[in-house]
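Have a look at the structure below before the remarks.
For this depiction, one protein chain was excluded, whereas all remaining protein chains were kept in their positions.
Up next, subunit A:
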Amino acid sequence: MATLRSKSDQEIRELLDEYGIKHGPIVDTTRPLYEKKLKEAMAKDKKVTKPSSDKTFYREEQEEVTYVTYRTPVMYMETAFLCSDHIPEYSHVRLTPPPVFRPHVYNTPSYSSYSKPTPVVKSGGVVVKEEKTESSGRLVPLWIQFLVFLIVAGFLYFIFINMESVESSPFNRIQ
């Protein structure tokens, strides 16, 4: 990756436009600021508008995919983990637990990004934009969702363990 320092003003301007960063003229005093913003934007968003090799995976999904309504979020998670083959819509997609439990039915247009099943149905432009800024479209940050998931899972496991131990309690009164 070429350093931003060595790029010409025009190139910086083009990069800023590509990332959608509003900017003024590139001058001595404004340039360092824009370089910094570009660096942040690049780090946050590794993909540029050009399709990279990452995207070849998603190319398979260019057909329309209809997601089935979730009955309950928990059920979905179980089925997603346990019987992925039984869900035809998902068989050709890498399974990751949906970070947001949204019981919607939605169609994804051609550039569907499975890891983000939020209902960005309306316009293909929105989806493309959302794909670029993959993680910034959420209301609740991703890591918090994973954390909550882990806490709930851990809690359920804890309950399960406790239930099991009732049968063979080490605290039986000696007869």
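Some points to look at:
Criterion: a contact is a pair of C-beta atoms (placed from the backbone, for glycine too) under 8 Å apart; a residue touches a chain by one contact, two chains touch by 3 or more; residues count from 1.
By definition in this document, contacts and distances are computed from a predicted model.
Entry comment: the absent subunit's protein name, as recorded by UniProt, is "Barrier-to-autointegration factor-like protein", drawn from "Exosome complex component RRP41", "Calcium and integrin-binding protein 1", "Barrier-to-autointegration factor-like protein" or "AP complex subunit sigma".
Although one chain is not drawn, its touching partners on subunit A can still be listed: residues 22-25, 27, 29-30, 32-33, 36-37.
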